[in-house]
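For subunit A:
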Amino acid sequence: MNPQVTDLLNIAFLGFLVVIAIAVSYVKDLLYAAILLGAYSVTIALVWLLMSAPDLAITEAAAGIGMTTLMIAVISKIGRKVE
Partner candidate 1 sequence: MTDFVLKRMVALVLPFVQMLGLYVIFHGHLSPGGSFSGGIITGLSLIAFSLVFGLERGHEKISERLMGLIESFGALWYGAMGLVGVLRGTTFLMNKGAGVPLGEPGRLFSGGLILLITLGVGLKVASTMVTLFNALMEEEE
Partner candidate 2 sequence: MALAFRDNLAVLVVVALLSTAYIMPLLTKIRRFRVAEYFAVAMLGLALSGGIYLAREILLHGTFTYAVGGWPAPWGIELSLDAVSGFFLITIGVVATPIMLYASVDLIKEVGSRSRAAWFLTLFLLLVAALCGLAVTGDLFNIYVMVEVATIASCAIVAARNDATSVEATFKYLMLATIGSGFVLLGIGFLFVLTGNLNMNFIAQELSMSWQKYPTALWVCLSFFMVGFGVKSALFPLHVWLPDAHSTAIAPSSAMLSSLAIKGYIIALLKVFYVAVGAKIITRLPITDILTLLGMVAIIAGALFALAQDELKRRLAFSTISQVGYIFLGIGLGNIHGLTGTFMHILSHATTKALLFLAAGAMIKHTGKSRISEMAGVGAAMPVTVGAFAVGSLSMIGIPLFSGFVSKWQLLLGSLANGNYLAVLVLVGGSLLAAAYLLPVLRMAFFERPLQKPVVANVSYVQLAALLFLVVVIISVGVVPDGVLQLASEAATALLGLEVLP
């Protein structure tokens, strides 16, 4: 891919990461927060795909989904809403 295009996509994804990270503070529902973490992981995986690290991209995607699953398991026990 053209390096300029890669850079632009990279900036877009990194900006999206910042948006997600800020959004975590504002959501009141823990389930949403866990799903935001999943989105964070997948976006990082995309960033790494653009930075030529496919190995890491696979691992981060798998690990992020794994962590989100574990978190959802916990949320199913402790309840969703933060009062």
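These made the cut because all candidates are chains of the complex that A comes from, given by their letters.
Observations, loosely collected:
Everything below uses one rule, namely that a contact is a pair of C-beta atoms (placed from the backbone, for glycine too) under 8 Å apart; a residue touches a chain by one contact, two chains touch by 3 or more; residues count from 1.
Owing to the predicted nature of the structure, the values given are computational and were not obtained by experimental measurement.
Within this complex, subunit A touches only one of the listed candidates (1 or 2), namely 1.
Contact residues on subunit A toward candidate 1 in their complex (touch as defined above): 54-55, 57-59, 61-63, 65-66, 69-70, 73-74, 76-77.
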